[in-house]
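Here it is: the structure, laid out below.
Left out: one protein chain. Kept in place: all the others.
Labels for the chains are A, B and C, by order of writing; each one numbers its residues from 1.
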Amino acid sequence: MPHNRAGKVLLNCDMGEGHGVWQMGQDEQLMPFIDCANIACGFHAGDPGVMRTTLTLAKKYGVEVGAHPGYPDLQGFGRRKMQLSATELRDCLHYQLATLCGMAKVVGTQVTYVKPHGAMYNQMMQDDSIMQVIMAAVADYPESLELMIQATNQYSEHAEIAKKYNLTLRSEAFSDRAYMDNGQLVPRSQQGAVLAKDAAIKQCHSILQQGQVGSVSGNTLSLQVDSICIHGDTPDALAIVQGIRNKR
Amino acid sequence: MPHNRAGKVLLNCDMGEGHGVWQMGQDEQLMPFIDCANIACGFHAGDPGVMRTTLTLAKKYGVEVGAHPGYPDLQGFGRRKMQLSATELRDCLHYQLATLCGMAKVVGTQVTYVKPHGAMYNQMMQDDSIMQVIMAAVADYPESLELMIQATNQYSEHAEIAKKYNLTLRSEAFSDRAYMDNGQLVPRSQQGAVLAKDAAIKQCHSILQQGQVGSVSGNTLSLQVDSICIHGDTPDALAIVQGIRNKR
Amino acid sequence: MPHNRAGKVLLNCDMGEGHGVWQMGQDEQLMPFIDCANIACGFHAGDPGVMRTTLTLAKKYGVEVGAHPGYPDLQGFGRRKMQLSATELRDCLHYQLATLCGMAKVVGTQVTYVKPHGAMYNQMMQDDSIMQVIMAAVADYPESLELMIQATNQYSEHAEIAKKYNLTLRSEAFSDRAYMDNGQLVPRSQQGAVLAKDAAIKQCHSILQQGQVGSVSGNTLSLQVDSICIHGDTPDALAIVQGIRNKR
Partner (left out) sequence: MPHNRAGKVLLNCDMGEGHGVWQMGQDEQLMPFIDCANIACGFHAGDPGVMRTTLTLAKKYGVEVGAHPGYPDLQGFGRRKMQLSATELRDCLHYQLATLCGMAKVVGTQVTYVKPHGAMYNQMMQDDSIMQVIMAAVADYPESLELMIQATNQYSEHAEIAKKYNLTLRSEAFSDRAYMDNGQLVPRSQQGAVLAKDAAIKQCHSILQQGQVGSVSGNTLSLQVDSICIHGDTPDALAIVQGIRNKR
C-alpha cells in the first residue's frame, strides 16, 4: 500500500491554496515534514502558476501528491455548500483531476489519490449519494487514484461501497480536532473542538505509535487511520509537524 | 502525417465554445462534416460539462481533437490582448492542455494538436518571442502534440524554429477570408475581407483540389496549407461544409 | 403604487442575461411589450457591457428597471443552491444592487425594485430566514427599492414581515406555469407543469382582466398578483406578450 508505507501512518496537508498574488499557508516550511500534499486544482484555490510551484515543491521533497478538488467558488474558498447535479459534480471532478494529473506530469511527478475540499468533503461525508458520485468519478478517471475520506465509525460501510467501484480508500484523522465517543468530531461551535498545540502533538503521537485516537471523554476509539491531516493554515502547523517528524 | 491523411487537407473548426447555459456555434450540425475539432479549454470559453459533451460528440464522429487554449478572459472571449509573462503563458497553456487531454481520456479519445485561440493566436503570429514560448510549452507537454499556426509566407521560418523544439507544425488557411498577394489576410476593416458563402466554397475547393490559395488580385499564393479553418459561429458555416464535404 | 399603475397588473421579464459574447433571450424583441425588466447584475449573468445595453434598451421603451441579483455562479447560471451566510448574502446583494443602481444612473434611468434570481429566489420562497436577510438587505439599501416575490398563499405573512422592514412587496405569478389548489406551482417533474402558448395567454388574460389565477383542477385561487412573469428564454415568450399586449 503506497499510502501506508509498511504500515506507517502518513501525514497529509492541504497545499497550493494561494491564488495569483495571494498566499495561503506555509507550504515551503511544511513540505519537508509531510508525506502527502493535497494540492488545490484551481476551482476553490490554486491557479496554473501556484499549481506548478506546489507540484515542484512536492517533487523536491519526495512528497506524494493528491488532487484536492473543490467547488467552483473562489470567493467562498469552496467552503460554501453548493448543490451540483450528479453530472455537474462528476464533470467538475474530472476537470480538476485532469488538470492536476497533467500538470504533475509536466513537472515529473504524479497524482496518486484524491481528497475533496471543504464543503464538497463535508457533503460527501454527510450524504451517501454524493459520496457515490465522487467514488464513481474517481474510479472512472483513467489513472489509478485512491480516495481519501474521513475516518469514522461508518468506514467499513464506505469501504463496502468503494469495493463496488474497485476503488481503494484512505482514511484520515485530524491532528487538531477533538473526537466524541461516536467517532465524530466535536463541533466547532463547542468548547474544546480544536486542540491546542501540545494536545494536537499528543493526539498525533497516539495515532502514529499506537494507531489509536482518543475521545474527549478518555475512551479509545476504534477508528482505522491511514493518514493524519495537518491543517497548514493554522499558526501551530509547523510546531506540530516538527513535534512529530524529522525534516527530510 | 495523421493531420493530413494521405495528403488530404483537413477541415478544422472551433468547438465547445459555450459556457454554462450559454451556447455558441452549431457543434452538433457541423461535427459530422469536419475532420478536426479545436475544443475550448475553459479559460476563454468551455467548462467541464461543455468540454465533456464536445469531446463525446467528436468521438462519435471520429473527429480528431485539438486543444484550443485561450487567455483567462471569459468576459472578453479571449479576444483581448493580454500581456502575460513567458512563465504565465507557459503555465496557462499547460493547465489548459492538461485539462483537455485528461477529459479526452475520460471519454475515450485523445488530443493530438494545439491551436491557440483569439488574441493568443494573433499575438503568436505577430510576435516570434510569443510563438517560441508557445512552441516550447507544447513541445514540453508530456504527450505528443502538434501545433497549428496560420499559413503565411513566413511558414518555413516558423518551421525552422519548431524544429529546434522537435515540434511538428500544421498550417491552416481560412475558408472565408480574402488573401492579399503577400499571403496575409485582407484586414477586416477593408471591404471584401470576409468572403460570402459561394466565394468561400470556391476558395475551399481550390485549396482542397489544387492545394492553392488565390489572392484578391487573382494571383496564386504559394502557401502550404494542411488544414482549412471553418468559422463555426458564422451563419454560412454549415452551407460551406456541406458544399465541400459529405456527412459522415 | 408605481408598480401597479392604477391597478394595472404589470408584465415583468428577466433581461440582460447574456455574458460577453454569449446571448440569452430576446431582449430587443420583448422589451417593447413589457412593463418591468429584471436586469442581471453580473454574478449569475450580465457584465458591464450587457448591463449598459439592457438598461439603455429599457430606458428607450420606458420600461421600469428591477435589479435581478443572483448567486456568484456564472457556470451554473445562479441556478444551483449555495449556502451563503447571512453576512455573505447581504453583501452579495448590496454589491449587485449598487452596481445596477449606479449603471442605471449612468444611462439616465433608475432601479425601483429587486427580484432575486434562480436558486436565490427559490431559497427565499422556501426559507423564511433567507427571505428576512433579503428583505433587510433591500430595506437597508440607501435607495428606495421594493422587493418582488412569488404570489402564494403565504403572501399576507410575507407582507407582515416586510412591514417590519418598512419594505414594500410586489407579488408575481408565472405566465406559463400551472398552479395547484394550494397556490403552489405544479412541480416541473409533473406533466402539465409548463403551459403551452395558448394556455399561457389564457392564464395571463385571466390575471390581467379578472385578477384571478386558476388551478389545474379548475378552481380559482385567491392569490394577489401585482405582476406577471414572462420567461424570456422560452420560444413562446414573444407570442405570449404579443397575445396580451400592444407594442409601445
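The criterion applied here is as follows: a residue touches a chain if its C-beta (ideal position, glycine included) is under 8 Å from a C-beta of that chain, and two chains touch if they have at least 3 such contacts.
Since the structure is predicted, the reported quantities are computational estimates derived from the model, not experimental observations.
Of the candidate positions C:Val21, C:Val65, C:Cys92 or C:Met124, contact with the hidden chain is made by C:Cys92. The missing chain, though absent from the display, is touched by one residue of B:Gly18, B:Pro48, B:Gly76 or B:Gly183; that residue is B:Gly76.
In the full complex, chain A contacts the hidden chain through residues 18-24, 47, 74-77. The set of chain C residues touching the chain not shown comprises 42, 47-49, 51-52, 87-88, 91-92, 94-95, 97-103, 105-106, 140-142.
Annotation for chain B: contacts to the undisplayed chain at residues 72-73, 75-76, 80-84, 88, 119.
The rule is short, and it goes like this: only the chains that are shown with their structure count from here on.
The centroid of the Cα atoms in chain A and the matching centroid in chain C are 42 Å apart.
Each of the following residues of chain A touches two or more other chains: 88.
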